[in-house]
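Of the protein chains in this complex, all but one are displayed in their positions.
Should a chain be cited, it is by its letter among A, B and C, assigned in written order, with residues numbered from 1 in that chain.
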Amino acid sequence: MLILTCPYCGVAAEETELAPGGEAHLTRFGPGSDDAEFESYLFYRENPKGVHFERWRHANGCGKWFHAARCTNTLEVFGTYPAQTTEPPAALREAISAKRPGWSWRSFSEET
Amino acid sequence: MKNHYSAFAVAREALRNHTGWQRAWRRAQPKARYDVIIVGAGGHGLATAYYLGKRFGITNVAVLEKGWLGGGNTGRNTTIIRSNYLQDPSAAIYEKSRSLYETLSQDLNYNVMFSPRGVMMLAQTEHEVRGYQRTAHANALQGVKTEFISPRQVKELCPIIRLDGPRYPVLGALWQERGGTARHDAVAWGYARACSDMGMDIIQQCEVTGVRSEGGRVVGVDTTKGAIGCDKLGIVVAGHSGVMAEKAGFRLPIESVALQALVSEPIKPVMDVVVMANTVHGYMSQSDKGEMVIGGGADGYNNYTQRGSFHHVEETVRALIETFPMLSRLKMLRWWGGIVDMTGDRSPILSKTPLEGCFINCGWGTGGFKAIPGSGWGMAELIAKGHSPLTDAFSLDRFREGRFIDESVAAGVAH
Amino acid sequence: MSIRLSTGGRFLNRARPVRFSFNGQRLPGFLGDTLASALLANDQMMVGRSFKYHRARGVVASGSEEPNALVNLGSGNRHEPNQRATTTALFDGLEATSQNHWPSLEFDIGVVNNALMRFLPAGFYYKMFIHPRSFWKHIYEPFIRQSAGLGKAPAPEDQDPDTYEHFYSFVDVLVVGGGVAGLQAALSAAQSGVKVMVIEQSAHWGGRAPVDGGTIDGMDPDAWVEKTLNTLKSMPNVTVHTRLMGAGVYDHGYALAYERLSDHDPDKGGVRHRLWRIRAARIIAATGALERPLSFAGNDLPGVMLASAVRDYVVNYATAPGQSTVVVTNNDDAYRTAIVLKNAGLDVPAIIDARPEGGGALMEEARGLGIRIETGRGIARVRGLRRVVSVQLCEQDGDGAVLEDIPCDAVAMSGGWSPVVHLWSHCGGKLNWNEAGAFFAPDPDRAPTDQTGAPFVYCAGNANGAMDLKTVLQDAVEQSQNVIGSLGCESGDASVPSVAQTQEAPLLPVWLMPAQAPKALRSKAWLDYQNDVKVSDVQLAAQEGFESVEHTKRYTTLGMATDQGKLSNINGLATLSKALGEDIPAVGTTTFRPPYTPISMGAIAGEARGALFQPVRKTPLHDWHEAHGAVWEPVGQWRRPYCFRRDGESTQDAVNREITATRASLGLLDASTLGKIVVKGPDAGRFLDMMYTNMMSTLPVGKCRYGLMCSENGFLSDDGVVARIDDQTWLCHTTTGGADRIHAHMEEWLQTEWWEWKVWTANLTEQYAQIAVVGPQARTVLETLGGLDVSKEALPFMHWVDGTLGGLPVRVYRISFSGELSYEIATPASHGRALWDRLLEAGAAFDATPYGTEALHVMRAEKGFIMIGDETDGTVIPQDLGLHWAISKKKDDFLGKRAQQRTHMTDPDRWKLVGLETLDGSVLPDGAYAVAEGRNANGQRNTEGRVTSTYHSPTLGRGIAMGLVHRGPDRMGEVIRFARDDGETMIEARIVNPVFFDPDGEKQNV
Partner (left out) sequence: MSEPMTALGGAVYDGVVTVREAPATGMVLLRADLSDSAVQEAVRAVIGLSVPGQRGTAFAGSTGLLWLSPDEMIILGSHAESRARVAALDDALGSAHALVCDVSDARAVFTLEGRGLREILAKLAPVDMAPDRFAPGEVRRTRLAQVAAAFWLRDEASAQVICFRSVAQYVFDLLSDAADPANELRHFPR
């Protein structure tokens, strides 16, 4: 039973207040994209056993979408942050590097 | 030569204090190479190996298991067997599977306790009624024997059901008389014993750490017990398919989530059918031990812990109490979680992969146990011949073409 | 025989005698008894039958680990199976019956299994019943199921009369277990000021200490417990609860606790069970330890009990399981039992100690009391049929050669103690094997971790492997300090109470007695009493290659009974490891799953039963519908009238009447459930152009447009009429099911993809009641209400206007889903009922007829309008439905556009929407498929279409249907065949235009 802190209303919300929204930071491919790009955008999700970035909505709360960095293997939460961004904040990535040396997710990794 | 199992054999052994029973499967060490390596000694992996030998005479096969055989979802599910699916490709593979279950105990000389006690899916809204009538029509043309039955018939088949629930009265049900359950561990053990008897090596405590390829073609695997060569590789590792695929150098359109199940304390027989109530997201059967076996919901987020969130259990239990009031005074004995692979259309993937000679079987989501024999039957053909009518529609490229196999259209969940 | 002692009994209230019944026999007891102690006090040694062999079973333990003493409790709609007698408090009028036997406890047919025991070893059923095939389902399985299954099911028709509830609690430190470890840990933690909650599963504080002796701070344990508890109760930051069991530990500090409020007093009133959902920053599991049985032949006979249990019954309940009790042990603790028995004036013929040198000070104390002590010895077998008659003494190191037969009527055994590590393990905590104590204990380096990655479960006392009073209290303080430190708090008082106790000699692991026991003895030495798993069964599993502990457990069913192996796991594991010739830690341990002990389903459901099972959503007109014969149809959580039945009418009659009346004159529909989402902002038009397949930005103010929404995957997901309110504002109608979903969908795209766009949305669905006024007289009735010009000129088709009708504030949309002249009128919900009443009043002259969802469906089908959920099912794209006119060609992007360009979506062979007319005028079956020639590669019949909607049209007096057909629109006039659900009988239908009624729209455009 997860607890995630909503960056908008500041509530440490338990899972039953939240709705999961899948992988974060997807790039939308619309008309003009090729089949592979579009297929990947719709169906190929990161599925790491470890550090993951995902979307949540504070559905039974302020209604806002936010992002969470979470370990899918231990359920440790490295942090949450607003959805209006295209990549994880640098400070958060550093915090993760401190706890999970050598982590990587998509193009992001300890080095970046 | 292994023991032949029979009442006579048991009696004979009883008279000599059971000293004559041999190992159900040989203890094996990896050879340098095999014609086919199957990664994952769960039901699907073992069944694939079994039919490779049985149907195509390919017995130079190793089944590699990181833990203990049958220790994944095969041993964690609620053992429901049915084939009343809507879409043709699903109905085909699940019905093949169901029909193989009918004679599996005899084929394997191992009692898997297939119990065709009947499966009913309750229709509790007008929309569900229409959905199941559609399924019944489809099944009739697919050669799957189902019928849409009345509330009265529902009550006759399952006296503990409450028909006139205040929220969702039972308006009828989709009934498959030859659906049922089987003993999950026995399915894995029976296949393992038969594979071992054909000379195949089942190697437990052997984790695959890498996949070897040359010129885009698979040539072997690295394992915790050393490198092993092979011509063909079958990856059948529900819950960890993504992780294995990565080792093989390709990606899969799946996500891994936790699915929960629970059992009550055992009581004397009260329910001789399997009941699924999709409107309220609950399904239940009674095991031979007398436990009420209950399927819960899946989490909506990626998770490898084999621990689900409690609120799914809560939702399932309250729904079932509404349909089966007597449950309220039963006690829950144990609940647990398993990791399942979810695909974009919630249907499985049985397919070639970008790596030549490497085949994948995954994405069964919440419904894999019932498919074990059929999946093995089709997967073996796919590996041996390059394609199979049972698996063709479940190929990876369907996501690119938009050729989905969506079972949710008729009714909710796909357990 | 077992008896009640004339004095003593810590828990007994001798002033309060009660009567209870067991198998119909009325028996006496005292308040404070458990059912188990009361049964023993009445010499009821045999209390049940085992699962597989139906062997006689008696009480073996004194707590929640009890595997044998399970009963059917209560009667009628309060009947409950599998109640543990050892944790069931006695009350006046308690009714219990024993389980798993027929016809009676004493004479049980099932006991033939016992005679056949050698033929029914572990896993026998995997090897038998294979032929003939049909026999499994019809003969073998029913027999196995009937003979298994334990308790009797509650009656199917009975509703549970009791109620349940949940409670959310948030604490810094949750202490599970009210023994001295838990109390001390709570005290040291609380002194730092953090919020502490202490929960104890039983009704009594102090755990074993008061029974086991020693002194704490110079007080006897009882006094210390009372003092400490009073201190805790006096602290504002501490709450303490009894009858509240720590059931499960989940991620992020979530703990489930199970409170039994009235099981001990059913007439108390109020909820029966309360499920606590506790969020704790840290959990201290002071859950104690469980004593292990010893594995010798006949250790399952009624009268053979855990030494600690015998002690508990004497000290706590003044009940002596036997007059003459032999104690058998591999450790010093069991000597306490012998001493307690002796001091209670009972006979102890011998203490049989497997250790060659025996024990320490306690042994001397026992010897001093004149008790005979046999060291290096064991029990070859226990003699007796349904109760103990004698034990046969042998050398522990031998093969069971009998040295002497010692008469006795009870045996107290102790194989050492195992920490209760369930809560530690639930959330991933790992264990280490402790050689000296021969048990698994928590490995502090592999603790369960919380959302910050920090360990959040700590074990203290016995649960942490600290096994004597002194180290228990030291460990409690130490763990408590660790917890406080990990929370970054100032640790308070870290002093440890002084303890005086008797030193104990080391234990000697004994996994089989005697060590060289032959098969004959091993096959009578029980590991799992309830499931009848014996030492020989585990050895057979190993012989057959079931080497993993999980395999063995599943093959033999060891530890899978209702006690979940609390007594059998370690003994079974040790037996397996010996059989495999491996160390115990190498073989590993099985995972512990919640709950710690079974909890009621009722408690899990909590308040969500009956009226509170799920919310029912009601429109402002709900009560009127209810009062006027509404046949309800659940639509999501809404209830919508399917139709309104009048006296004597069938549902079908009512639907036909409603349609006819509406088409002839005037119908009224409660459309309040339709979603109403307002979208406003400089970028609102641009945004809606992305949401909808059609162009919404160009919609003129004052006009309406029908719009389609697709998922990004291309499939049609919702539809509805959009109205342009002003320059920057649109109002989007959605389907009933769509309101919340579509609003969330809009917000998702605005917040996570186009957050730069200036757009606000609000879901106004429930602000308005909305009523459709439909039929030739629609305009007249609105004119009768007055206040608004709704003429053809003032309010043309697909326009809207604000104003008042009959004095009520309204917004009127001139739209039609029926093909009739039709207005949808929105008014604030608080005026909805008033508007409805006025419409009925004004409409009376025109036979104003309220109609339901089915009439709505039929009328829209007569006009060939699609319905989301009927024509669509998540696999249908707008192009399949001939809705190209609603898909903008001008826009280079909208959600779903790219998806609809994929090969399979543009395939000309897709099934497309057409109308269907049966040649004989009958109604096509719902969901029927059109059959094509031949079969596919899997032998399935080929199909070329399916029915999506099918109705009897009272307007046309025939069956009408819509369906998706292979290249349908190109095949107008063609006759195709639909199969009935037998797959054989065919119905012929002609492909026609889906608009069956008023194709030119003359009725709606008046």
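In this text, contacts are C-beta pairs under 8 Å (C-beta built on N, C-alpha and C of every residue); 3 or more make two chains touch, one makes a residue touch a chain.
On a predicted model such as this, the values are computed, not experimentally measured, just so you know.
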For the chain not depicted, the shown chains it touches: A, C
Residue in contact with the excluded chain [from C:H166, C:R336, C:R860 or C:R941]: C:H166
Residue in contact with the excluded chain [from C:N77, C:Q159 or C:T239]: C:T239
Among C:G93, C:P161, C:P682 or C:P796, residue touching the chain not depicted: C:P682
Touching residue (missing chain; options C:A344, C:M798, C:A834 or C:A932): C:A834
Touch with the omitted chain, as defined above, among C:G93, C:G485, C:P518 or C:G807: C:G807
Positions on chain A contacted by the hidden chain, ascending: 8-11, 13-14, 16-17, 59-64
Positions on chain C contacted by the hidden chain, ascending: 165-170, 195, 236, 239, 269-271, 277, 279, 607-608, 611-612, 614-620, 637-638, 678, 680-682, 758, 760-762, 764-768, 807-809, 828-834
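To be clear about the criterion, only the chains that are shown with their structure count from here on.
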Chain B and chain C, separation of their C-alpha mean positions in angstrom: 22
Geometric centre distance via CA averages, chain B-chain A, whole Å: 31
Chain A: positions in contact with at least two other chains: 1-2, 35, 42, 74-75
Set of chain B residues in contact with two or more other chains: 305, 309-310, 400
Complex contact set, residues of chain A against chain C: 1-3, 14, 21, 28-33, 35, 38, 42, 55, 57, 59, 63-65, 74-77, 83-84, 99
Chain C-facing residues of chain B, complex: 5-7, 9-11, 13-14, 17-18, 21-25, 27, 67-68, 70-71, 75, 88-89, 91-92, 96, 102-103, 105-106, 109-111, 113-117, 124-127, 129-131, 133-138, 140-143, 147-148, 159-160, 166-168, 180, 183, 185-186, 189-190, 204, 264-270, 286, 288-290, 305, 307, 309-310, 313-314, 317-318, 320-322, 324-336, 389-390, 392, 400-404, 406, 408-410
Of chain C, residues touching chain A in the complex: 250-254, 279, 428, 449-453, 712-713, 744, 747-748, 751-753, 755, 892-893, 897-899, 901-902
